[in-house]
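In what follows, a single structure is set out as C-alpha cells and then discussed.
With one protein chain removed, the remaining protein chains of the complex are shown where they sit.
Going in written order, the chains are labelled A and B, and every chain counts its residues from 1.
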Amino acid sequence: MIDNLYQWTDKRLNISGGSRKLLNKIFPDHWSFMLGEIALYSFVVLVATGIFLTLYFVPSQHEIVYHGPYLPLDGQRVSEAYASTIRLSFQVRAGLLMRQMHHWAANIFVGSIVVHMCRVFFTGGFRRPREFNWIIGVNLLILAIFNGFLGYSLPDDLVSGTGIRIAFSILESLPLVGSYLAVWLFGGNFPGTAIIPRFFIIHVLILPAIIAGLIGAHLFLLVKQKHTQFKGSGATEENVVGAPMYPNFIAKTQGFLFLVTAVTALLAAVVQINPIWQYGPYKPYKVSYAVQPDWYMGWLDGALRVMPSWEIVFPGHMIPNAFFPGILLPGLTFTILMLWPIIEARITKDDVEHHILEEPRNNPLRTAFGAAVLAFYFVLFGASATDVLANYLSVSLNTVLVTFRVLVIAVPLVVFPITYKICVELQHQHRPSKTKRHNIVVRSPEGGYSTIEVKPRPGDERTHLPPIPVDAMVLVGPRTAQAADGASPTNGTDGGRVRGIFKIPRTYR
Amino acid sequence: MPDHLNPATEGSSGAGGEASEDRPKGTVMPAEMIEVSIDAPQFQVAAANPERVEHGIAVMFMIGLLGFMGFGASYWQNYSNFWLGITLGVGFFGLGVGMVAWGKYLMPRGPFSEARHSAAPTPEEQQAFLTDFTSRGKVAIERRGFLLKLLGAAGGVFTIVAAFPLLRSLGPLPQKLFYRTGWKKHSYLVTFEGRRVHEDDLVKGGVLTVFPPDDIGGALSQTILIRLEDASYGDVVTAPGRKTWGPKGYLAFSKVCTHAGCPVALWQKALDELLCPCHQSIFKVGPGHPADAVFGPAPRPLPQLPLYIDKQGYLRAQAPYNEPVGPGFWERGAD
Partner (left out) sequence: MGLRLLRKILVPFAAIVVAASMATLLMGRSHVASPTSTPSPSQFSLTAAGSASRKAQLQTGYQLFQVHCSFCHGTRADGSTGIAPNLQGLGPGVVQLWLRTGWMPLKTPGAQPDNKPPAFNDTQIREIALWVASLKKGGVPFPPKLHLNKANVAQGFSLFTLNCAPCHTITGAGDALADGYHAPPLKAVTRHEVYEAVRSGPQNMPQFGPKNITPAQLRDIIKYVVKYIKHPVSPGGISLGGVGPVAEGFVGLFIGVGGCLLAAYWVGDRTERGSEEDQGSGEGPAGEREASHA
C-alpha cells in the first residue's frame, strides 16, 4: 500500500530524485550545534499549545461580570479576554497545562535563541558566508521578544495591563510620530478597547507567520551553506563531518523534539507560571507592586529604571525620558547586533569564507567584547528587580538603584579585561587530548605495581576515527543492518563477488 | 542494487573510477581513490552491546507508552494539572530518550563526511548569468525606459496610498487627546464607586483614588487624594501660587506617572512621599513640595489638582489640571 502511494506520488513529484541528496546531508553533531534546535522545537510546542489556546481565548476588552468557580472574582467586572483566560485555567480540561506549557515554552524559546546566538557569536559562526543567516537570526530574536510581550499581554490581567500602559508610554515617547503611532495602534487614547483584539491577531497570526517564514529561510540557508564545524576529527574547510541526515540525525533530532516537549510539560506540571487569577483584571487606576515583565523584556524594564531623570526639552517639543531606554537602547542594540558581521569584517579586514569555527579563546578581543556586552544586559536585567532585590537583601531601594546605575557602567568595563586575560591565558595552556585510555594496574606478588595498557575499546578512539565519505554509507547500508544484528559475517563472498573493500573518490576528504 | 554494492567495478559508480577521466569540464576533478573497508568502525553501531541498548530503548518506549496512557487516563478523570503534566512529560521523555538512544547507539557511528564548496559562484557561473540577464534585458526592457519609469511611479503611488488606510484607519488623530482629562471646573471628587468625597472622609495620613464624576475609572483622570499626616488641617501650600490648592491638609495629584504612565499609588505617609511601583520614581509632597520628582527616572513633578471644599463639605476641583498629565510626548514641549 505504502509502496503504491510512494510510486503514485513519486511519479508526479519526483521525490526520489531530489531527496537522495537530502538523506545524505551531513550534520556536524557537536552538542552546542543543537541549541538552535531547542528554539525550533519550543516553537513547535508554542504553535501546538497556542492552537489549543486560541480555541478558548476570547480576544475582547468588552466588560462582563465574571461568574465561575474562583470566588474572589465572582461578580467582578472583567474583560472577556480575562474571563476566558480564567475559564481556560479553571474549567477547560488540560487548559491550565496548555497555558503553562505555552508560557514556559515561550521563555525557553527566547532563552534558547539567546544561548544559540551566543554560541554563534563567540565561535565566529556568523562570518562569511553566513551573515544573512545571522541577520535572520537577530530578526527572529526581535520577533520572539515582541511576540512574547504580546502573548503575556493578552489575558488583560493587572500585571500585563501595566506593561501595556508602559508600552503605550514608550511608543508615545517617539519623536515626531510617537503620538500618532500610539494612538493609532491603540485605536485611541490609552487604554481604549482595540488593543487586545489587535495584539491577538498580531500574536497568533502575523508574527507567527513571519517567524515561521524566517525559520524556514534560516534552515534553508543552513542546508544550502552547510553547517559550520569545529576543527578536529578530520574536519576541514572543505568538508562537513558528522552524522548523515538519514537515519542518524533524523532519529536524534526527533528524539530531541520529544525531550524539549518533555521539559516543557514537566515544568508546566510542577511550576506555576503567571497565575492571573491572583492578579485580578486590569483597571487603569489599579496597580500592584513588584510588577516586572517576562525576563526577556527585563533588560528594557531595568534600563527604564536606571535611566536618570533626563528629558530633552525645547520650545514646542520634547524628547521624553522613556525614549532613551525604551526606544533608543533597543534600537541601537538590535541594529548593532544585526550589522555585527559586517562591522567585524570591516575591522578585521577578513573577507574569506569560514566554515571552521573559532574557539572563543582564540579570538580574545571578540570574546571579551561579547562578554562585556552580555554583562551590560545582564546588569540591566538585574536592575529590573531593584525592588525585589532591595526587599530580599534588606537594603534601601534607593541604594540598590544607585548601585545599579554604577554597575551598569562598571561591570562591562571590568568584564572586558578579565575575559581578555582569561582567553589569552587559556591559549597558552597545554591541552592534552581528553581521550580516555583504559589502563589496568596490577600488583605483582612482590608488591610492586605495574600498568598494562589496554587496547582501546570500540568508542575510545571516537575522536580519532577519520571520517568516511557519506556515499560509502549508502553502499554498505544493508550490510550495516546485518552487522548491527550480529547475524552474519560481513566479509567474504556474495554471489561470487569480492566484498568488503570500496574505493571512494578522495575528493570528499 | 548489486551494482551499487560494488563500486570497485569499473564505471559502476558515477562518482569514481577511471570513467570520470572524461567528465565534462567544470566539475570536480577526477579523484584518486581511497579504500574503505566494510568492517571499518565507522560503519559499526556505537554501542558496545547493542542488545542491551535495544532493551533499554524498548523500556523507554514502554515508559513513553505508559506516560501517554496515563495522560489519557488523567484527562478522562479530570485530574489536576500536576498529573496531566507529569504523565505527558514522562510520555515525551520516554519517547525522546528512546529515539535519541536509537540514533546515537544503534546506528552507524560515523563520522561521515561530505564535500563542501564555496558559497560564492564561480566567475564563469556569474558571467553566464549576467550575460543572459543583461542581453535579454537590453532588448526587452532597457529600451523602453519610459514605460519602466511609469510602472515605477504607479507602484510608488500605490505604496504610499496603501499606507493611508493601513495606518490612518487604525485610530483618530492624537490632536489634544493627551491634554484632556475628565476634570472640569467645580468637578466633584468621586471614588471608583461613584461616591462623592466629603471632607470628613479621610483621616490624617489617609489616601484615596478619585475621579471626576463623568470619567470614573479614567486612565488619565485618575487622581490620588491624600491627607497629610502632619498637617494642622490648614491649607497646604506646595508651591508659590498654589495658596488655596490644598484645603485642610488635602492634596490631589495626578496618579499617572510622568515617566511611563503607571499609577503612582504608593503613599508613604511618614515620609510624605509618593512612590511609583513600576520604576520607583519618588515624588515628594507636602508644604513646599509639589510632588517634586526627587528620585528615579521620572523627569517632572506630578501635576497638582487645585481643590476646594464647598459649603456642604464636599471636595471639588477649582479647575482642571493646568498641564498635560502623564508621560511626555513630542508635541508637549516646554511649558
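Here is the rule we go by: a contact is a pair of C-beta atoms (placed from the backbone, for glycine too) under 8 Å apart; a residue touches a chain by one contact, two chains touch by 3 or more.
Note that the coordinates shown come from a computational prediction; the quantities given were computed from them, not determined experimentally.
Enquirer: Just list which of the chains on display the missing one touches.
Expert: So, spelled out: the chain left out of view touches A, B.
Enquirer: Sort through A:81, A:240, A:291 or A:322 and give me the one touching the missing partner chain.
Expert: A:291
Enquirer: Among B:207, B:237 or B:309, which one is in touch with the chain left out?
Expert: The missing chain is touched by B:207.
Enquirer: Determine which one of A:273, A:402 or A:422 touches the chain that has been left out.
Expert: Checking each option in A:273, A:402 or A:422, the one touching the absent chain turns out to be A:273.
Enquirer: Of the residues in chain A, which ones touch the absent chain?
Expert: So the residues of chain A touching the missing chain come out as 28-35, 37-38, 42, 70-76, 89-90, 96, 100, 104, 107-108, 111-112, 115, 158-159, 230-238, 242, 252, 255-256, 259-260, 263-264, 266-275, 277-280, 283, 285-296, 298, 352-356, 358-359, 384-385, 387-391, 394-400, 431-435, 462-464.
Enquirer: Even though one chain is hidden, which residues of chain B still touch it in the full complex?
Expert: That gives, for chain B, the contact residues 80-82, 85, 96, 100, 104, 118, 120, 122-123, 192, 198, 200-209, 226, 229-230, 263, 265-271, 273, 275, 277, 280, 282, 295.
One rule holds in what follows: only the chains that are shown with their structure count from here on.
Enquirer: Roughly how many whole angstrom separate the Cα centroids of chain A and chain B?
Expert: That gives a centre separation of 15 Å.
Enquirer: With touch defined as at the start, can you tell me which chain B residues reach chain A in the complex?
Expert: Its residues touching chain A are 2, 4-8, 13, 15-17, 20, 28-46, 48, 50, 64, 75, 78, 81-86, 88-93, 95-104, 106-116, 118-120, 167-168, 170-174, 177-178, 192, 209, 211, 217-220, 222, 255, 259-263, 265-266, 277-282, 293, 295-300, 326-334.
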